[in-house]
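Only one protein chain is missing; all other protein chains are in place.
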Amino acid sequence: MTKIDVRADLKYDVRFATVFLFQIASARSDHQQVLWEQLTLDPQLNVETHQVGLEGNQLHRVLVQPCEFQISYQGNIELAPEVCRPTSVGESNPSEMPPEVLTYLNPSRYCQSDLLARFAFEEFGQMPRGFGRVQAICDWVFEQLDYTPGSTNSSTTGADVLLQRTGVCRDYAHLAITLCRGVGIPARYVAGYAVGLQPQDFHGFMEAFLDGHWYLFDPTRLAPVSGLVRIGVGRDAADVSVATLTGNALLIDKTVWANNSDDTMPHESQRSDPGAISTA
Amino acid sequence: MTKIDVRADLKYDVRFATVFLFQIASARSDHQQVLWEQLTLDPQLNVETHQVGLEGNQLHRVLVQPCEFQISYQGNIELAPEVCRPTSVGESNPSEMPPEVLTYLNPSRYCQSDLLARFAFEEFGQMPRGFGRVQAICDWVFEQLDYTPGSTNSSTTGADVLLQRTGVCRDYAHLAITLCRGVGIPARYVAGYAVGLQPQDFHGFMEAFLDGHWYLFDPTRLAPVSGLVRIGVGRDAADVSVATLTGNALLIDKTVWANNSDDTMPHESQRSDPGAISTA
Amino acid sequence: MTKIDVRADLKYDVRFATVFLFQIASARSDHQQVLWEQLTLDPQLNVETHQVGLEGNQLHRVLVQPCEFQISYQGNIELAPEVCRPTSVGESNPSEMPPEVLTYLNPSRYCQSDLLARFAFEEFGQMPRGFGRVQAICDWVFEQLDYTPGSTNSSTTGADVLLQRTGVCRDYAHLAITLCRGVGIPARYVAGYAVGLQPQDFHGFMEAFLDGHWYLFDPTRLAPVSGLVRIGVGRDAADVSVATLTGNALLIDKTVWANNSDDTMPHESQRSDPGAISTA
Partner (left out) sequence: MTKIDVRADLKYDVRFATVFLFQIASARSDHQQVLWEQLTLDPQLNVETHQVGLEGNQLHRVLVQPCEFQISYQGNIELAPEVCRPTSVGESNPSEMPPEVLTYLNPSRYCQSDLLARFAFEEFGQMPRGFGRVQAICDWVFEQLDYTPGSTNSSTTGADVLLQRTGVCRDYAHLAITLCRGVGIPARYVAGYAVGLQPQDFHGFMEAFLDGHWYLFDPTRLAPVSGLVRIGVGRDAADVSVATLTGNALLIDKTVWANNSDDTMPHESQRSDPGAISTA
């Protein structure tokens, strides 16, 4: 068990009345408990809280009149992941997958698995099925790509980064998800906080569905998987934007922060062999 | 109220053991009742039935060993749509949309609304908000595109057809959905049966979320909206494939059929002014 | 006749031995005479001068060892364009076009006229043939696009900007060229200097082949066509890069400048009705 403090502060210059949808609060599950959390708005405004979608992503909606507006989220989160030996985790058969998982085999905006199905099959189709195959996909993505801030934008897909060979965390995740779906493994995008990420920011990683559970992977290797705090999941980054705005406002400051709040800080040794971790 | 008989027969040459996921059965809702239905498999096999996703699409899953395999679905469906005066239907504000609707503003595989947002805004951003704006988008799509079977394939997006100016029903729907999302109107893809479609086949159309309800639109004008029977909905066609196969099988015959089972056949007059129809 | 002073200074931090190919010198033709020109390199290095391609673009090649390197081009150019009444300029028939012109009907990297042929035909196919049709295409491009520095990059095509509705001068030219080719009018990209461009920079515009001559068009309307000095032409911007580098060097300063050297400065009145101008 690990306890993690997370915090995000976002400041906006709101020019016209703007509706904000935020996805910045920690998700709640059997494996991720919110011991304490606080959402602070300045100026104080009424904020709606919604659980949306099949996965229960938490969404905060607020209508803001022109002003300088700040929203802050703080939480203390306890992670109690399931950890398995990777070699014991196989793949699910399509005849046995829970129906709600099947949607994560479909192509999506940034994970055009239909376009890369043959590519994926030729690179990874002959490998032994199981956790190791997803790990091999993530290793391959890590080796193919160079982590280059600014090299991609909000319209960049997994197929694009496969060609251009550069990207940031969301692109790494998109490519790995695309390749997993291409070989028939359901995969989805996860937005979250990450202990140890440098520089500190929101993080994007992924989950693959294996043996009846969703397992965490981070193809960027930028932070230990054991220190990832889930905000929300979706087919790709389109579903878990930190903030969606209707109106006119400019982000003028952002601070994101995640740290172990006890002695359970993930060690390097954990990073190198964390086991197969499931928190969904 | 309208009663419609629908039927689909699909025949496959199954070469290796194959898992089929079918979406061919009529959806059930307050506005669309299934008076009678029957699913027939030849050879007889156990078939699982699942309600999946937020919208309760019905999915049939069956594992088939090598053989010649046929599945037939028949149903008698009663439609009791809500019909409003189009001019009375406005748009929902983003601050008031039900949270589960917000996902239909996100870009998806075939409806890359992020790419076309500015295009949509410049063409349709200044129009009066409401049913008429969605109708204007559908009219524009109808006028821009030529209906040309074979001109697109399974990787064609709404942006592609905007450039190439040809497509089939799914492409028409994808482009209209993309443009609706681009101006901030939630929109989704609907797969279904259509009375009067020539030649007879499955049909693809769309719904836009207006004033708290999902309204039906068919930018192809190939069949009266009042004769559309819903199978399922999704972000785009990726979510409502008639059949998804894992294995190796070849579709060797397909027959689709939809007809009024009473005297309530939609007339040409209804086609030209059907009102604003909601069945979701 | 107009006399124009042009000047470009480019300064590089050369980290490793680098081969530079520059296209910054004024082209020479019957309609564009170089009265005086000077190329200055600091440090002084041997530079090769080549006429390349069918159009005789002038290319300077120089191998530079690590240093801070500056190249300056200055020229005094006399323009003696052919000016016709636009209404008198028709289109050439494909059966009569000079063979060397036909290549400018082919799709190219940034002008994928095959993709937009139907689009072009439906928008502009029914218009009267001639200068006015190209002008209509340029007007349409001007109206559709917003001039937005930074909104595109070196991989952006004409089709891309048609969807995203923003771009800079090269994008405007690419889209207009693409549409011209799409309706069967040979069109090509021109890089050059432009009197009156704000802010001062190299400029990108286009030529269309009509009635046996290449006529100048600038869909951006950022500078009068009568003050455009040609550097080189190509199928699209890929052919007339200001500088192509093999090695490792960083552009650290750029100054571009074009001004009338006598009293023949183009007036606003000329801008609004410059006639059909040919300098090729």
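Think of it as A, B and C in the order they're written, each chain with its own count starting at 1.
As a convention for this text, a contact is a pair of C-beta atoms (placed from the backbone, for glycine too) under 8 Å apart; a residue touches a chain by one contact, two chains touch by 3 or more.
No experiment lies behind these values; they were computed from the predicted model shown.
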Exercise for the section: Over the full complex, note down every shown chain the hidden chain is touching. Expected result: A, C
Problem - Residue of C:2, C:26, C:112 or C:200 in touch with the missing chain, whole complex considered - result: C:112
Handout entry: Chain not shown: contacting residue from A:59, A:77 or A:115
Key = A:115
Fill in the blank from the handout: Among the options C:52, C:80 or C:252, the absent chain makes contact with C:52
Problem - Interface with the undisplayed chain - residues on chain A - result: 115-116, 118-119, 122, 144, 159, 162-166
Handout entry: Hidden partner interface residues of chain C, rising order
Key = 19, 21, 50-54, 59, 61, 63, 93-95, 99-100, 102-103, 105-109, 112, 114-115, 154-155, 184, 235, 238-239, 244, 246
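The working rule: only the chains that are shown with their structure count from here on.
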Exercise for the section: With over half of the numbers shared counting as same, classify the chain B/chain C interface as same or different. Expected result: same
Handout entry: Inter-chain centre distance, chain A versus chain C - centres from mean C-alpha coordinates, in Å
Key = 45
Handout entry: Separation of mean Cα positions, chain B and chain A [Å, integer]
Key = 31
Practice task
Could you tell me the distance, in whole angstrom, between the mean C-alpha positions of chain B and chain C?
Solution key: 47
